[in-house]
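These notes are about the structure you will find just below.
With one protein chain held back, the other chains of the complex are shown just where they sit.
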Amino acid sequence: MSFTPSITTELVSGPSRSLVKSWFEKTRSVTDALIAPLSAEDQNVQSMPDASPAKWHRAHTTWFFETFILSTTERNYTPYDPQYEFLFNSYYEAIGARHPRRERGFLTRPTADDIALYRAHVSLAIGDLIDGCSEAVWGGIRPLLVLGINHEQQHQELLLMDILHAFSRNPIEPSYLNHIPLDASESSALTWTKFSGGIHQIGQDVTPDTPFAYDNEGPRHDVIVQPFNLANRTVTNREWIEFINDKGYERPEFWLADGWTCAQSEGWTAPLYWREDSPGDWSAFGLRGRHPVYLDMPVCHVSHYEADAFASWAGKHLPTETQWEIAALDKPIEGNLLPYGAYRPSVSTPTLEVEQLFGDVWEHTRSPYTPYPGFKAASGAVGEYNGKFMSNQMVLRGGSCVTPGSHLRKTYRNFFYSHQRWMFAGVRLAEDA
Amino acid sequence: MSFTPSITTELVSGPSRSLVKSWFEKTRSVTDALIAPLSAEDQNVQSMPDASPAKWHRAHTTWFFETFILSTTERNYTPYDPQYEFLFNSYYEAIGARHPRRERGFLTRPTADDIALYRAHVSLAIGDLIDGCSEAVWGGIRPLLVLGINHEQQHQELLLMDILHAFSRNPIEPSYLNHIPLDASESSALTWTKFSGGIHQIGQDVTPDTPFAYDNEGPRHDVIVQPFNLANRTVTNREWIEFINDKGYERPEFWLADGWTCAQSEGWTAPLYWREDSPGDWSAFGLRGRHPVYLDMPVCHVSHYEADAFASWAGKHLPTETQWEIAALDKPIEGNLLPYGAYRPSVSTPTLEVEQLFGDVWEHTRSPYTPYPGFKAASGAVGEYNGKFMSNQMVLRGGSCVTPGSHLRKTYRNFFYSHQRWMFAGVRLAEDA
Amino acid sequence: MSFTPSITTELVSGPSRSLVKSWFEKTRSVTDALIAPLSAEDQNVQSMPDASPAKWHRAHTTWFFETFILSTTERNYTPYDPQYEFLFNSYYEAIGARHPRRERGFLTRPTADDIALYRAHVSLAIGDLIDGCSEAVWGGIRPLLVLGINHEQQHQELLLMDILHAFSRNPIEPSYLNHIPLDASESSALTWTKFSGGIHQIGQDVTPDTPFAYDNEGPRHDVIVQPFNLANRTVTNREWIEFINDKGYERPEFWLADGWTCAQSEGWTAPLYWREDSPGDWSAFGLRGRHPVYLDMPVCHVSHYEADAFASWAGKHLPTETQWEIAALDKPIEGNLLPYGAYRPSVSTPTLEVEQLFGDVWEHTRSPYTPYPGFKAASGAVGEYNGKFMSNQMVLRGGSCVTPGSHLRKTYRNFFYSHQRWMFAGVRLAEDA
Partner (left out) sequence: MSFTPSITTELVSGPSRSLVKSWFEKTRSVTDALIAPLSAEDQNVQSMPDASPAKWHRAHTTWFFETFILSTTERNYTPYDPQYEFLFNSYYEAIGARHPRRERGFLTRPTADDIALYRAHVSLAIGDLIDGCSEAVWGGIRPLLVLGINHEQQHQELLLMDILHAFSRNPIEPSYLNHIPLDASESSALTWTKFSGGIHQIGQDVTPDTPFAYDNEGPRHDVIVQPFNLANRTVTNREWIEFINDKGYERPEFWLADGWTCAQSEGWTAPLYWREDSPGDWSAFGLRGRHPVYLDMPVCHVSHYEADAFASWAGKHLPTETQWEIAALDKPIEGNLLPYGAYRPSVSTPTLEVEQLFGDVWEHTRSPYTPYPGFKAASGAVGEYNGKFMSNQMVLRGGSCVTPGSHLRKTYRNFFYSHQRWMFAGVRLAEDA
């Protein structure tokens, strides 16, 4: 493995050892807490190739620290189990062969208990390393630790997405959380805010003031935009039902050609996890189990194809990621996010301003996930983190109710394929001004 | 559900209540014992659509007693859990809708512990019913109890087949059993025994002397056979390696057309679970983990297609099921069988007689699985047990090292598709005399 | 190619040179006549992998004579085009590599005109060979000529089956033949004829009195049958519509498990080529184009699965091939056959006797296609003709309206997979007596 620790996470002067260690420990403990409601069987199931077992997430995030930090420091580190390198490598070709993604659910051994021991072992070793390493080593591993922490936070969200999907495929429909009474708020009226055109800057370079950003968020660069209007909030379930009732899923004129083909072959008639219990009576499945579709809440679990069709039907379009980032520029990163969030989208409170940009639901954009001008992936295995996925996927912005709050940035670029629906994704509309 | 308890299991005078109860309890406890080495995750995994999770086998065999006996007696039996009827129905169309077969591994709930409670509940209820029911009810349920016991015995074998397959897909290659030193016996020399032609009778009717037989074993009927020779033992791994070394897997002239297509598309070059660790050095994976291919042991985990190609290569053919049954007529049902067997095929001891007919490996025949003359499936759900599968499958005879010994009969007809390999199946050769 | 001309076609004293030559010329000209209604494009289309283009049939039957006769005589025969050996080999592994079956429709070159020249060249060469070869050569090639003639007759039927399928996939629904007014006869009432049980002989050895039989028809051998009743005629469209109206395609209890899975996944609701133009108003597509479903005509284009389900619904079953052959023993081979037939099934005329055994529609049996006792395939390429297909297929008996009459025998065993429907196949019922 040729390994270059510097590119994406270079810090001139970064956070202290104690600060990084506290982030590390906090992140590890959040993962453990997310596992608490799950049985050993729950942690082992893989309900589709896109998803992974919870146990695998726990092991893979640990493998990341072991492979990229413990195994690369000057000490003669002995891997905890040489087979784990093969089992828990996700997609790093430079690291070597790996277990086929779609067979992760076959790994009944190591057991959940084995993985708990593995986690503890690596957590302790990382703690010791942070405390005891030389300054030279510290300078090399600090950015990788921060990367590993952010990596584990990403997998916390994936773990929740994946367990929801798995539970949805069980006719018993288990609940991940106990039911909590719903806030009966009313959503805001839909209003539009105009943004002027011209030259803006988007993206994030790593600077002394920026403890961390992914390589795909930079370089920061100029863009030209034309004036546009942005909706003050995301689309609600009420509005989505209007789309359904107007035969939005049956009229090809609203759909991208690939989207129409996909919707037909998959038999889509509503968002993922929705069910029409009787005509016009919709329920949805979530981390709290099955519940009515609350009309004022943001629509969630819709694909890019559906989001685009909805926007066409509404006579609008999806925002570009540039438009979204311009709107977010002067907003604080606040919202319904993990770990203090409700694990489900929340109703926006009435306002005329652009709000709800962070948390609740990831917002589909019309921007393909491509490199920013001047982007160069790191060499070595870490360079595979983002760059090689810049093909056929679309950017989503703003985080969701299952995204750790400390993991987000205004420049954060999430990405999924246009047909995927199991992420907590919704829709904000835009229009040319 | 239209239900007719009589057809396949009608007994003029049958075993006593206490005898049936002891069979029942013994069978239930064997299943529990087979589960002992498995973790909760192990019990949940489904590594291919043909296989089922161990937990599912435990639940489905319990469901069978609940559905066909407890729910059909005159008592107002309340199902243990109304969702289980849907979850644990295997293929009985008459019972109603059921969970898709290939998604059985998604059922992380009910947990293994939940199923243990379900088993205990139903076992107790069945015990109470046997003890306390009227003579009229007893007459109706006795054949169904015997059927249910035999059904659970079948699933004991399936459970072992399925867990071996699942473990084989884990790179860690877990062992179901601890390794036991191998008997270093030498296999018998291959000899041939001649059987004369003429009219014989095969099959099994249910009579007072026959406590149980499946419907597909009858009616007993006349057949005409021509003189034939039968090998004294099954084909060994040593002989199979000769076939491999003679390019048996690469020469289409030995193969059925469908078999050749299958072998090519699946990339078969050796029996299932074999691996060539270095040229000419073969190991195999079994319930004890990975071990060398013992040359004197019977070849196992070969499909009908492979068995037929081997026979062609050897200038012989597979026996018909009639030939096999004629040879078995005067032999005791003894052999390497569950629960006293070794959980793996054993070496045959030197003799010139036809031996090893029972246990070790199921023996492929050249007989398609079709109804005997005069066969009629029972009406109702129980009639789906065998008859509807009489299409595209081939008969295997004699049981294997994971078949419960008390489950076998000389007339027993097992059946699999020609491409399947995960059962413990081997080859005995025949030739025209 | 190791080639053994003797096995299947051994003749003690066979037909004369002039007789064989007249058969050969007649057969070749019938193929040419069948092509007459087809455009160059029609001859090139392949509408499914099971079917072949008409042009390919013309070339392949010619290739058979060239490869197995012209190229194997002592003369230094130069193949007409060396590429044709690869292009027009159907499935003879011993001959070498061949063009993928499912891509036969891609062969726009050689053109239909090129193939006409190829046919003429080989026909002339065969004629010269018959006239001029030595007695020794004649003894060797005579059985192969007869085989090649029968082979081409088989392909005449396939050609008509395949072009019907291709035309059915064209929304224009071209007609192969002009429409001819239908005979408005009424079908016979359904009656049953009893046949006694006991030992019978079936099958066909090649003797001086039998100019030709396929290897799969022998050896002639004893069989034991139990008394049975056979229907006097095949099932009519009227009866089939009763099955449809009684929800025969929706009730799993009538179906083999594999059949039910197939019917569901394929969406079968009626025989192939049927269409319900308005509720209860059925039309069918045939070689004369689309026409009403004539109620008195035999049902045609049903699979074995459908035939078996129909028989279950009717409380009967399909005959075995043995039963069929016993019934045919004393009947003349007469019926609605090519080339004097109507190219569609015909209505049976009223009688109480078993009739309509030959022609109209192939009759599904419940017999898997397996070797008769003592069967040995010829060695070499000709041995691939039949034996390697004895797996997963079912026997059909009696020929159809598109089977050349001189090609049939009472012992003739046709075979198809249980899901196939494009052959002209119907149903005759049987029951235990």
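The letters A, B and C name the chains in turn, as written, and every chain counts its residues from 1.
In the analysis below, a contact is a pair of C-beta atoms (placed from the backbone, for glycine too) under 8 Å apart; a residue touches a chain by one contact, two chains touch by 3 or more.
No experiment lies behind these values; they were computed from the predicted model shown.
Undergrad: Which of the visible chains would the unseen chain be in contact with across the whole complex?
TA: Visible chains that the missing one touches: A, C.
Undergrad: Tell me which of A:Gln204, A:Gln356 or A:Ser418 is the one touching the absent chain.
TA: Looking across A:Gln204, A:Gln356 or A:Ser418, the contact with the absent chain belongs to A:Ser418.
Undergrad: Quick one: say which of A:Ser16, A:Gln226 or A:Thr269 touches the chain that got left out.
TA: A:Gln226
Undergrad: Hey, which chain A residues sit against the chain that's not shown?
TA: Looking at chain A, the ones touching the missing chain are residues 91, 93-94, 199, 221-226, 252-253, 255-260, 305, 308, 366-368, 370-371, 373-374, 388-392, 418, 432.
Undergrad: Could you pull out which residues of chain C are in touch with the chain that's been left out?
TA: Looking at chain C, the ones touching the missing chain are residues 39-45, 47, 55, 83, 86-87, 99, 103, 105-112, 166, 169-172, 174.
The criterion applied here is as follows: only the chains that are shown with their structure count from here on.
Undergrad: Give me the chains shared as neighbours by chain A and chain B.
TA: none
Undergrad: What's the distance between the Cα centroids of chain A and chain B, rounded to whole Å?
TA: 47
Undergrad: Between chain B and chain C, what's the gap in Å when you average each chain's C-alpha atoms?
TA: 38
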